[in-house]
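Right, I'll just put the structure down here and ask away after.
Right, chain A next:
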Amino acid sequence: MTGMDAILHGGLQGYLVVALLLFAIGLASVLLRRTLLLQFMGVELMLNAANVALLAFARSRGGDLQGTVFYLFIIAVAACEAAVGLALIIGLYRHRDTTDSDRAASLKQ
Partner candidate 1 sequence: MNTYAWLIPILPLVGAAFNGILGKRAGKRAVTVVALGTVLASLLLSIAVFFAMKALPDHRLTLDLGTWMATGSMSVPFGLVVDPLSGIFMLVITGIGFLIHVYSVGYMHEEEGYARFFSYMNLFVFFMLTLVLGSSLPLMFVGWEGVGLCSYLLIGYYYETDFAPDAGLKAFLTNRVGDLGVAIGMMVLFAAFGTLTVGDILVKAGHLGPEAGFGILTFATLMLFVGATGKSAQLPLYLWLPDAMAGPTPVSALIHAATMVTSGIYMICRLAPVFTLAPITMDVVAWVGAATALFAATIGLVQRDIKKVLAYSTVSQLGYMFLGLGASGFAAGFFHVFTHAWFKALLFLGAGSVIHAMHHEQDLFKMGGLRSKMPLTFWTMLAATLAIIGFPGTSGFASKDEILALAYAKSPVLWGIGVIAACCTAFYMLRLFTLAFLGEPRDHHAFEHAHESPRTMTWPLVVLAVGSLLAVFLGWPKAFGGDFRIEAWLAPAITYGQVHLAHGEPGGAEPALLLATISTVLGLGFAWFGYATYRNGLAVAEARAAKFPFLHKLLLNKYYVDEGVELVILGPIRWFGNLLWKLFDVIIIDGLGVNLPGALTRVFGDFTALFQTGRVRNYALSMTLGGAVLLYVFLK
Partner candidate 2 sequence: MTWLNSHPLTFLVFAPTLLGLLLLALPQALGKLTRLLGFLGALAIFVLSLAWLLGRAPGAPLAEHAPWFTLVGLPVDYSLAVDGLNFWLVILTTFLVPLTMLGTWNSLKDRMGTFAAMFLLLETGMLGALVAQDLFLFYLFWEGMLIPMYFMIGVWGGDERRYAANKFFLYTLSGSLLWLVALLFLAGKAGSFAPAIMAQAASGLPFGVQCWLFVAFAVAFAIKVPLFPLHTWLPDAHVQAPTAGSVILAGVLLKLGGYGFIRFAIPMFPQAAMHFAKPLALLSVIAIIYGALVAMVQRDMKKLVAYSSVSHMGFVMLGLASFTVIGTQGAMLQMLNHGISTGALFLLVGMIYDRAHTRMIADFGGVATKMPIFTTFFIIVTLSSIGLPLTNGFVGEFQILNGTFLSGFAWGRAYAVIATLGVVLGAVYMLWMVKRVFWGPVNPDEDSGTQHLHSDLNAREIAVMLPLVVLILWMGIHPGTFQAISEAPVATLLKDANAPAIRPLVLPSAPLLGPVEAAAAGHAPASAEVHP
């Protein structure tokens, strides 16, 4: 299978492309969106991208269970990040009444 074929036909390369594009979109939403919640979702996307890559690799290594275990941990991390992140966003909202990250810019210089 050549490269492009592999991508289109669900080879390892295809999963990696999906993962990396997902990663890029996640990063782009952190960079381009101003709404903190969406930026946070971008981060979740980035984590998911890693997940896709991880499990694709695990599969091509003969269904390596280590990968799935690590996936479990990543989910736990994502959950923890969600808890802390959302708490921070709520805390910010209470003080500033906004979820726009550009408006929360009093610390600078």
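Quick note on the criterion: a contact is a pair of C-beta atoms (placed from the backbone, for glycine too) under 8 Å apart; a residue touches a chain by one contact, two chains touch by 3 or more; residues count from 1.
How were these picked? Simply put, all candidates are chains of the complex that A comes from, given by their letters.
Please read all numbers here as calculations on a predicted model, not as lab measurements.
Evaluated over the candidates 1 or 2, chain A touches in this complex the candidate numbered 1. Residue ranges on chain A touching candidate 1, taken from their complex, read 27, 30-32, 34, 39, 101-102, 104-109.
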